[in-house]
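A single protein chain has been omitted; all remaining protein chains appear in their positions.
Labels A and B are assigned to the chains in the order they are written; within every chain, residues are numbered from 1.
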Amino acid sequence: MSGFEPRIVAFLCRWCASAGADLAGTNRLAYPPNAIPIRVNCSGRVEPQWVVEALKAGADGVLIGGCHPGDCHYVAGNYKARRRVYLLRKVLAELGIEPERVRLEWVSATEGARFAQVMSDFVAELKRLGPLHGNGGPK
Amino acid sequence: MKLAVYWTGSCGGCDVAFLELGPALLDLLPKLEIVFWPALVDAKRADLEKLPKHGIDVALVNGVLRTTENVEMAELLREKSRWLGAFGACAHLGGVPALANPGEGIAEVVFGPGFRPAPPLGEAPEDAPPELLPEALPLEEVVPVDFVVPGCPPPAGLIARFFAVALAEEIQPGQVFAAEKALCEECPRTREERRLARLVRPHEALADPTKCLLDQGMVCLGPVTRGGCAAACPKAGMPCTGCLGPTPKAGDPALAMLSALASLVRAGEEGEPAFPEEDRILEGLVDPLGTLYKYAFAKYGRPLRRLARRRQEVRA
Partner (left out) sequence: MPETRPRLGVFVCHCGKNIAGTVDVAKVAEIASRFPGVVYATHHEYMCSDPGQALLKRAIKEHRLTGVVVAACSPTMHEETFRRAAEEAGLNPYLLEIANIREQVSWVHSGPAATEKAVRVVRAIAEKVRGNRPLRPAEVGVTRRALVVGGGIAGIQAALDIANAGFEVILVERSPSIGGHMAQLSETFPTLDCSQCILTPKMVEVARHPRIRILAYSEVEEVSGFVGNYRVRIRKKPTYVDPAKCNLCGECAKVCPVRVPNEFDRGLSLRAAIYIPFPQAVPSTYTLDARNCLGLLPLCCGKCAEVCEAKAIDFDMHEEILEEEVGAIVLATGYELYPKEAMAEYGYGTVPDVIDGLEFERLLSASGPTRGEIRRPSDGKIPKEVVFIQCSGSRDPEHHKPYCSKICCMYTAKHALLYRHAVPDGQAYVFYIDIRAGGKDYEEFVNRAMAEERILYIRGKVAKVFREGEKVVVWGVDTLTGRRVEVRADLVVLAQAMVPSPGTEELARKLRVACGGEGFLKEAHPKLRPLEALTAGVFLAGAAQGPKDIPESVAQASGAAAKVVALLSQPKLAHAPEVAEVAEELCSGCGICAPQCPYGAIAVDEVARVNEVLCEGCGTCVAACPSGALTFRNVEDEQVLRMVRAALAEVEGVGV
């Protein structure tokens, strides 16, 4: 499937992953433009229904960026996010959707390079998986 | 009031449920003119076809739509009725039969590859059983539905309320004859901890008679399910399985409950060292689709399943 550009929605915690993405920008670290970021207060605010809605609405993958364990601005929102993603991936797998399409990553505000790397890796993985939407995916 | 009651892919329980009204039936029946009800009085499709448009005041359909004939009958009833309602979880959400919405055709799974429905030997081809639909569907997927009497089967109290409202000509479009609040509102069990150190299936534990079942690790869908049944199952020691359907703002009840369950799981102090233990607890949710989507799969889980199937076709 050459020329396939996966479409990604990235829910980013404002305290860590979104700040990390800002740092990637400040440092001019280029990464693929496939993901549209949606900034949230905490990865713990992200609802499984949002993730599924993104998949239904045309996303090939969904990224949730939260704070490293122990660093959550709100103490434990990232742990809740982790458990929700764990169960959601289990459900997706049962439905026949590759669980790798939903990815939770810990990215701190100082990890601009890591954010760029996570984006590149995820895009590469989704390219390997191919489009979720049978028509070859949205452009 | 001219009443029609019809069953599509149904176990028959919804038809029997009317009897739960008990002596109240004696007051109710004189007010009803039953124009079509195959479970009760002999009438054929032709009789229905003969009725004029709006020859039925209220039609209640129970059962999932599973065959082409189900679809035709639903369309016919829609045409003949002023009000058409989904009666019971199958017509409302797809119900238990919709859990059969698999990746492959159900007939192939059950009867083996190459199965084609055919008439019994010596019968005319038009007597062949109707074709199975590729997927089991809730009523609203095929025809506009005016109201819902939910439940598996609908509890007597809700049926009674429905008739009271219908006879008074006060049905609101889109009305769901159940509570707006979740079942917990009606549940007498007491909640304490709201932390899940384990997840068990109902047969794996003896439920404490007074404590919240969810607190005891049972996947009770009460918090995401409309009330209206007086918490009949939890009172009897069985976790709610969600037959009255999700509360108005819950969205996909399985995903909403999944989020709640995952949020409640705790293995000691929260933190990275607890991750493996948390995962072990989460693995206690055996059969997540069957548990969380028991009745609602056709309405909520199907779009994703469809996506997965299309994806499988592309890969093939």
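Assorted remarks:
Just so we're on the same page, a residue touches a chain if its C-beta (ideal position, glycine included) is under 8 Å from a C-beta of that chain, and two chains touch if they have at least 3 such contacts.
These numbers were taken from a predicted model, which means no experiment stands behind them.
The residue from A:W50, A:Y86, A:W106 or A:F122 that touches the chain not shown here is A:W50. Of the options A:C42, A:L63 or A:L87, the residue whose C-beta touches the omitted chain is A:C42. Across A:A24, A:V91 or A:L129, the residue that sits in touch with the chain not pictured is A:A24.
Taking the complete complex into account, B:A182 is the one of B:V35, B:A182, B:C229 or B:C243 that touches the chain left out. By the touch criterion stated above, the residues of chain A touching the omitted chain are 7, 9, 18-19, 21-26, 28-31, 33, 36-42, 44-47, 49-50, 53-54, 57-59, 73-77, 80, 84, 116, 138-139.
Chain B meets the missing chain through residues 180-185, 191, 193-195, 222-224, 227, 247-251, 253, 256-257, 259-260, 263-264, 269.
Assume only the chains that are shown with their structure count from here on.
On the side of chain A, the complex with chain B involves touching residues 47-49, 52, 55-56, 69-70, 76, 79-80, 82-84, 86-88, 90-92, 94-97, 130-134. Interface residues of chain B facing chain A in the complex, by the touch rule stated above, are 103, 251-252, 254-256, 258-259, 261-263, 265, 270-272, 275, 278-279, 282, 285, 288-289, 292, 301, 303-305, 307-315.
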